[in-house]
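Other chains of the complex are left out, but the ones given are in their true place.
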Amino acid sequence: MAAMPRPSEQQRPQGSRLRERLFEVVFESDTLAGRLFDLGLLWAIILSIAAVILASIPAIARSWGPTLKIAEWVFTIVFSIEYVLRFVSVRNPTRYAGSFFGLVDLAAILPGYIDLLIPGAQSLLVVRVLRLLRVFRLLKLGRYLGEAEILLTAVRASRPKIIVFLTFVFAVVIIVGALMYLVESGSAGFESIPSSMYWAIVTLCTVGYGDVVPLTPLGKAIASLLMIMGYGVIAVPTGIVSVELARVSNLPVSGQACPACTRSGHAVDATHCKFCGALLNPQLDAARDTVPPDQA
Amino acid sequence: MAAMPRPSEQQRPQGSRLRERLFEVVFESDTLAGRLFDLGLLWAIILSIAAVILASIPAIARSWGPTLKIAEWVFTIVFSIEYVLRFVSVRNPTRYAGSFFGLVDLAAILPGYIDLLIPGAQSLLVVRVLRLLRVFRLLKLGRYLGEAEILLTAVRASRPKIIVFLTFVFAVVIIVGALMYLVESGSAGFESIPSSMYWAIVTLCTVGYGDVVPLTPLGKAIASLLMIMGYGVIAVPTGIVSVELARVSNLPVSGQACPACTRSGHAVDATHCKFCGALLNPQLDAARDTVPPDQA
């Protein structure tokens, strides 16, 4: 994020310097221009989402429909120009286009154009909400990004266990779905195995809409077992995340890399690198809040 | 809370001494007058809430309506007088008016007067339930206040993570809401993006009223994914609070090091070092129960 000192800047061609200037405005927020750009972006995102949501309400659409439609097109064009600017200002355009933020930036404008072919697609412009992540740093939300980082790390570390758990849930849903399809064959909502599986998910996740309910005594008994299972089994992902979060939060691995082998992930009480045995720098702890957020 | 010795009290003007006397009765509960005041307050709060609730039940309102209305007015006037007394007895009235309890005290009388302008507002007098916090100390519930303090500390420490989590939930709700508005465009309850977002919240939080349900196969598939996500994602706030609570609860290892062997990690009820058997300093414990609750 921080503008790194670039040696021999005067030797670069004119185009490259313009590109760098653009990069500073569009991607960074250290300069006044960069901050104003981010602030404008923040409001454009919020207003464009508000316009999409308002346009979907029949009563409002009746009287303000055309105005909102025009507003949405203005925002789509503005964001399109911004996308092009970002594309030309980065050194590696293909890498930007394939990055998380590059894809979000694209997804934030595509539905506007798709709407010409498939009317209604414009509603998907609400994915612009993800673009807010980009302007978080403007709001001095660095601390929250740090917390999000911890949560993400814990969730990422839990992923294998969560996948195993979801596989188990999926197997239960498919078996109970087939069972209920047999048992409740006459009842509404159990006409096919996919329908029964939908009911099984609604029940296992303790949502319980009540649009599909078992009617036979045997069906009710199976449903009861499934509910108790769902009620107890929710403990598993909770336990997984709690444990990982406790590990991530408690280690909080000091963020420092070994000065000898550059590998990181050392516990805060470590004085020597656990991979090569070199002495670790103790003073780096102060730098903890400067970890840069994920960026394009 | 305890009446501190105030040197040179005789030099103060008459009004100041009267104010202090009033303060002792209205805010403290060490004197007999203070205890009786608190006891009266406790019953006034309970009876006034009961009156509001009873007055809202049609069958009771028909026969006892006028009586309950009068009772409510009596309580409102009594609490208004109490509010004035509190206001004049504190040294810094503006600070009291802006404090948590000052605002609760005001909120406990305002709806009574607003009811003259907007009939029905009187129901909001139930916010008086928050005033019960004030009389907790009368009930010797100090221990519970301590536990509440621990819970609050854990929740407060979890706040940044919870905000990040709720932001994520909000983004999911807005995107799924727009998606379902497109997919289920014909179904009841998905007529606008806000309606669909309401459905998404009802589903994600596993409440599942069933007043709005997806009808198309694609809608049911998206709903299933949302349910499974809601079912797994509930693990995150639970994990956050568990970890913070564990940290807050486990800290009370008294923090003191053994004066003989300097090792720490002793339980709060320990009087001797568990490693060398030397006597621990006991005086640090005394300060624990005197932490004053949040007050005006």
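Note that the chains take the letters A and B in the order they are written out, and that residue 1 is the start of every chain.
Everything that follows uses one rule, which is that contacts are C-beta pairs under 8 Å (C-beta built on N, C-alpha and C of every residue); 3 or more make two chains touch, one makes a residue touch a chain.
Given the structure is predicted, the values throughout are model-derived calculations rather than measurements.
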{"item": "Overall number of sequence copies in the complex as this file defines it, 2 displayed", "value": "4"}
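Please note the rule applied: only the chains that are shown with their structure count from here on.
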{"item": "Centre-of-Cα separation between chain B and chain A, whole angstrom", "value": "32"}
{"item": "Complex contact set, residues of chain A against chain B", "value": "49, 52-53, 56-58, 120-121, 123-127, 129-130, 132, 143-144, 147-148, 150-151, 154-155, 162, 165-166, 169, 194, 197-198, 201-202, 204-211, 230, 234, 237-246, 249-250"}
{"item": "Interfacial residue positions of chain B with respect to chain A in the complex", "value": "160-161, 163-165, 170-171, 174-175, 177-179, 181-182, 185, 191-194, 203, 206-210, 213, 217, 220, 223-224, 227-228, 230-232, 234-236, 238-240, 242-243, 246-247"}
